[in-house]
Structure formats: C-alpha cells, structure tokens
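First the structure, in the form of structure tokens, and then the observations on it.
A protein chain is absent from this complex, but the other protein chains hold their places.
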Amino acid sequence: MNSAAVFDFTCPVKTNSGNKALEHLPVELAGLNAVNPLIVANARAVGPKAVRTLMNAFGDSKMTLGLFEGVTEAADLGVVDHLKNICLEKKYDAFIALGGGKAADVAKVLNLAVSLKTPDARQLSPKTPVRKRLLPLVVVPTAGADGLETSGFAHLNRMIFSSEFLAPGLAVLDSRLARARKGILMAATGLAALGRAVESHVSADRNPFQKAYSFAAVRFVRENLPAAVADPGNKKAALAVLNAAAMSGCAFSNAASGRLHKLGQVFYELLGIPQGVIMGMCLSRVLEDGFREGSCDPAALLQPLAGDDAFARTPAGKRAEAALALLNRFLEELRGALGKDLPKSLSEAGVSGYRKEEILDVLGKDEDGHYLRGVVEGMAGGKRERKG
Amino acid sequence: MSIIKDVQSGKKPLKRAYVAIFLWFTGRAIQAAAKVDSEVKKEFEKLPEDFTFSLGCLPCGPWMVVGREKGVVKYLGGDSRGRPVQVRLAIKSLDAGFLILSFQESTALATARNRLITDGEIPQALAIIRILDIVEVYLLPKLIASLAVKRYPSWWSFGRKLGGRIGVYTRTLLGI
Partner (left out) sequence: MLLPDYYEFCCRVKIVAGHDALEKIPDLLIERGAKKPLVITDKGVAGAGLIDIVSRALGDRVQADLIADDVPPDSDLRVVNRLARLYRDNACDAIIAVGGGSVMDTAKGINIVVSENAEDLMAFSGVGALKRPLKPLVAVPTTAGTGSEVTQVAVIKDHEKHLKMAFGSYFLLPDISILDSRMTLTMPPFITAMTGMDAMSHAVEAYYCLQKNPLSDAHALSAVGMIYRHLPLVVKNPDDREGRLAMAVAACLAGIAFSNSMVGLVHNLGHATGSVCGVPHGLCMAILLPYGLEYNLHKMADVMAELLLPMAGEQVYLATPAEQRAQKVVSLIRGLNEDLHAITGGRHARCLQEIKDREGKPSVPRDVLPQIAAAALLDGASIYNPEDTDYEDNLMVLEAAWEGKPLDRSRVKKG
C-alpha cells in the first residue's frame, strides 16, 4: 500500500453471477424503481438465442420491454441521438446492454443523453460534465466481452467518455450467455481480462481495494481460461472467464490507463481486432520492460498466477522472474492450444504495413508514444512484414 | 416504424403450475406437521395467536400462506386475503423457486446464494426456517433431505421419523 498520498477507490457495479442470474432482473429493476427498461443489443454479434434468453428471463413478470437490436460496430452519436428521442418519448426508465463492446458503449452514452435530457446527443463530448447519478444501467456481457462493460469508460466516435457515473449499477453474468462458439472468442475475452487485471495489479499506485478485484481476476483467468478455450461448451469455466472480465473492468476503472490497454484499444478501434488478441501478443514484453525500468512489480503476480503453494516456495527475490516465466508459459500453452486461430504477430493477424503505419501515427500522439511505437514494431513479425 | 420494438414479457405456465402445486403441498404439510411433531408445535406456540407468514416467488407469485387461527395452524391458500403477513419469505424469481422446489438447489443453499429475501421480525423468520427444515425432513427421502437441510437430524429416533412421516403424509393428502 502506498500510504504517502491519499488514494480513492470506487466500484459502483453490483455483480450477479451464475445459474439463472438473468431471471432475477425483474426484481433487481423493481428495487431500482425501474419498470420499463430498454434492451440495447448488437443482435448480429450476440446471436438471436442470447436475445431470446434475455427476453425469456422476464417471463411471468408482466413487464413490457423495449428492444433495440440494431447496434453495429459503426454506431455513433447520431444513433444515440435518434434513440434518445424515442426514449424520452416512450419514457424508458432503465437500460440493459446485452453483449460487450459497442452495445455497452452505446447504452452508456445513451443513458447519459437521456438522463441529462441533452437536446442534441451529437454534441456530447468527454468534456460534458456528469455530476449526478444517471438512470439505472445493467450490463449483460456475453462471450466476447472485453471487460470494459463494467468500467466507467465508453468509446464512441473515437472519443473516450469517462466518469464513475457511466459505469453500470449492475452486471449480470449468466452461465447460459457465457459460452462461446469458438475457443478464440473465449481466449480474446480472457486475455483482455488478464491484460487489464495484470496492468492494474502490478502498477505502483495500486491500492488494496483495487487489488482484491485484480487478484481474483488474474487467478480466475489462470485457473479457467485453458479449460474454457479447450472446450467452449464448458459452462463453468466460461462463466469464470466472464467473471474475470467483469472484475478486470472494475479494477481498471480505478487504475491509470496503462500501456497494454492503450495498445489493445487502438487496434480494436482502428482495425476491429479484439483487444485480448493484441494484449496477448505484447503482455510479456510490456511487463518485462516495466520491470526493467522499475515502473511495475511483477512479483505481485506470482500468488494469483502460481497458487499459494508455489508462491510460498519461491524466495521473495525470485518472484518477479518466476511470475514472468509462468506468464510466458501460460501464453505459450494457450497459443499451442489455439494454433493458427490466435495470431502471434501483426502479420499473422493480417495487419498490413499500411494499416500498421496508421496505428503508429495514432500512437505517436500519446505521451508514451515513443515506447508504444517500439512495441508495435516488435510485434510486426512474419514474412509479410518484409514484403509490405 | 420505430427502430425500437416493444415486447410483452412472455408466460411460463408449466413452471408456474409446478411451483404452485409444490407450495400447496408444503403449506398443507406444515399444517399437518404442526399437529404431528412436537417441535413444530412448540415453535408455533411461541408465535403470536394470529401469526401469518407467506412463502412464494417474486414478482408475480405464486404464493403460499400459512397462519394461526385461534391458535390452530392452517394453510390459508395462495393469497393472504387481506390478512396482515408478519413474515414474508420471497424467492427472487419463479425460476429460482422452481430450482428450490424441484430440489435442484436446497433451501440452505438458496439462502446462501442470495436467492431468498426475508421480510419481517428476524426471530420469527428464524422460527419459520426451522419449521420448514423439519417439514422437509418428514417429506423427503433422507438422500434428498440431507441436501435440503444443513444438518440431517440423524439423532432422531426411528419412531419419530417413521411415525412423523406417516402422520404428516396422511394429513397432508387428506388436508386435516
């Protein structure tokens, strides 16, 4: 604990996780004085079955639900404005984001626009002051969640909205929605959770409250991701990975935006590559560099990664190296299990030299740009890079 | 056409019927156990003369109401008919009620899993939970009952178990 300065921590998110978690939604909403929720979903990403499962959970509740299934990766503030007008007219009093990524982003910004009754949502920007609690927002992450669902961040129109009031009040993690069709989807979720949790767990200004979340997230990924990837039908393992993702978002909301997050985010925003894929590629390097510079403390990772016995057996001076080695082995095994599905370099991920330049340009504007560009160059790999 | 569809939430008639039947059965079994088992009788005697409690599912039922009328414990049907209810045990959803009443999740576990909301004076609610535990031991075969309660009363005499079970079952089915 760094007690030199005052620290603060908030996690506004309540977690409901497990079997039939969705079925408690009518009671949860009633407890928040909400009777007329709007479901915001990217139906193409989550599939019709997930939408049906969510709608069925309200069975026997005599409630009426609004359903907007049309979130796309291209959704922007224009869509939010359009939705806001309908919401104000129909008086929806809560929002439920089904699925991760853009659905959660749109729901968060829509909640902002509706709660503040913004005349034109297209004028919203990260500078818009948010001082009061918004309407109730529930997120229901599905396989493919990136962990940002539970955070106080929303990415829209290449802007980052950030406020603790944007974070959802409730995250519902239901076993039926946790399973992925493919192992790679699970791996992307797990690696994004791992990346953000690790970054928060090793940072110099971490506090014990944040550490509770990052500790549990890292341990869950380590214990469950391999099983979830090997068998995407393994409900229990998949739910644990989804839990890790939700926890990582809570830890991350309270940490300074780190290198891994920045790298994952820029590739996702510009090229649509899942954050976890990129974070998995550069996790080891970023940690090793941070360790060498003295800006992070990988030793803290050994207990959640290795378990109590192995942690206790490793002498204090060797814990950082042991944690890094363990992490490398863990990633190697994951790559081994997924083969070609999990790209090891940018060229394997199909990033052309031209697109890479674009990424480098954007990163150049970051205060840490020089370093981040170096990492991206190091990730290029493969033959295609030489050709392009 | 609006891009937002308004959808009416559906119904779950089968689950509802199952839960309703089991609540009815449990209600009558409590009434029976209050006559047959001395411990249940004692618990009820400590409660007020017109004490009423309910057990059921949020948000829309079904419910079971049991109360004392002039000191006699009676199953009072599916709604409290305007009687004040002192203790309400509410399961958070019909589906959770189904999990509990189909013995996929024991009462103790459901409480541990935060699926049960208890409203009312705590000492009275605890008495109700003890009564439900005893009734479960009578109604269920040992294998299932030992999952449903925290500690199966293996120290009960054979006579209490057998006699009680016959008494509770007969009275439950006959409604006396």
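A and B label the chains in the order they appear, each numbered from 1.
Convention: a contact is a pair of C-beta atoms (placed from the backbone, for glycine too) under 8 Å apart; a residue touches a chain by one contact, two chains touch by 3 or more.
Since the model is a prediction, treat every value here as computed from it, not as a measurement.
Peer 1: Tell me which of A:K117, A:K132 or A:R158 is the one touching the absent chain.
Peer 2: Residue touching the absent chain, from the options given: A:K132.
Peer 1: Who touches the missing chain here, A:N33, A:S125 or A:S295?
Peer 2: The missing chain is touched by A:N33.
Peer 1: Spell out the interface residues on subunit A facing the chain that's missing from view.
Peer 2: 1, 3, 5-21, 30-33, 131-133, 164, 169, 207-209, 211-213, 215-216, 219-220, 223-224, 236, 239-240, 243, 247, 308, 311-313
Peer 1: Tell me where the left-out chain touches subunit B, residue by residue.
Peer 2: 105, 108-109, 111-115, 117-120, 122-123, 125-126, 129, 146, 149-155
The rule is short, and it goes like this: only the chains that are shown with their structure count from here on.
Peer 1: CA centre of subunit A versus CA centre of subunit B: separation in Å?
Peer 2: The mean C-alpha positions of subunit A and subunit B differ by 42 Å.
Peer 1: State the interface residues of subunit A toward subunit B in the complex, per the touch definition above.
Peer 2: My answer: residues 18-20, 23-24, 26-27, 30, 38, 55-70, 82-83, 86, 90.
Peer 1: Within the complex, which stretch of subunit B touches subunit A?
Peer 2: The contact residues of subunit B facing subunit A are 2-12, 15-16, 58-60, 92-96, 99, 113, 115.
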